[in-house]
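Yeah, one chain of the complex is gone here, protein chain that is, but the others are all in their spots.
Coming up: subunit A.
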Amino acid sequence: MSDALVQARDLRKRFGAFEAVRGIDVDVARGEVFGFLGPNGAGKSSTMRMIACVSPRSGGSLQVLGMDPGSDGPRIRARIGVVPQLDNLDTELSVRENLEIYGRYFGLSRRRVRAKAAELLEFAQLTERAEDPVEPLSGGMKRRLTIARSLVNDPELLLLDEPTTGLDPQARHLLWDRLYRLKREGVTQIVTTHYMDEAEQLCDRLVVMDDGLIVAEGSPVELIERYSTREVLELRFLPEHRPAAGELAGLVERVEELPDRFLLYTADGERAQAEVARSGLRPLSALVRRSSLEDVFLRLTGRSLVD
């Protein structure tokens, strides 16, 4: 037996003529937080649905918790938690009932779900809203409730599809904090995101997906080291002062030209900035920052992640 909680080989998903996932290999180890990073349409959600046993694979092999989703779907689903991309809370039930009834779907006893709901309300900081209907909750609260709901069966594996999309920064940080806690408790997590900062914050290891394929794999730090430089100098110019990319190329290791700015990849941003000034160019603004996964993605695909 492999000790991987999820193991995929040449995994594929076709919808008619369109192949959303075009043969990927994935191993997720127990206890880690694993990320699928990529733009919308990269195949992340299709992959997650296959792992969650709600979408039959079109090709390749897949094992989740050592079982085959094709034949053991209900047994696997009994042991995983799913946070879908779009909230699908039960709007006809109260906050507490959402947790209790969901637990009953897993076959938990009335007594067990009552205790579990109280514990999860505390975890999601929703105890005071327990008897309220779901609809008036804020986006962040709904998300926390959805995450709490996914934990009702004490899952060994938690699947989070775009967990913080559409949330304000404060709500995102609160959510990340809850996910950290789960990680410390040993819950294996698989997260999809198109936010670089989220992937850097949460993931021990991640794969970058583009167009149905995995284009890179590693820890956030490894990926940045491998595919980017330590620092990035961002330059913006007035249209009349904008140089050709070639004029900047000699100054640093690599230059990316975006519609609104240039990204200069270099080990030492300050020095590059000084050289730009010496060469007579007059940027409107110059910013030195550390490389991020955004840069990795740009390097790998030639496109930025969020349009």
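Points to keep in mind about this one:
Heads up, the rule we're going with is that a residue touches a chain if its C-beta (ideal position, glycine included) is under 8 Å from a C-beta of that chain, and two chains touch if they have at least 3 such contacts; residues count from 1.
Heads up, the rule we're going with is that contacts and distances are computed from a predicted model.
Within the choices "3'-5' exonuclease", "Transport permease protein", "Carbon monoxide dehydrogenase medium chain" or "Molybdopterin-dependent oxidoreductase", the name that UniProt assigns to the complex's undisplayed chain is "Transport permease protein".
When the full complex is taken into account, the listed residue touching the unshown chain is A:R104, out of A:R30, A:R104, A:R236 or A:R271.
Contact with the chain not shown here comes from a single listed residue; of A:L5, A:I24, A:L37 or A:A52, that residue is A:A52. What subunit A contributes to its contact with the hidden chain is residues 1-2, 7-9, 15, 52-63, 68, 70-75, 77-78, 82, 84, 86, 88-93, 97, 101-102, 104-107, 133, 150, 153.
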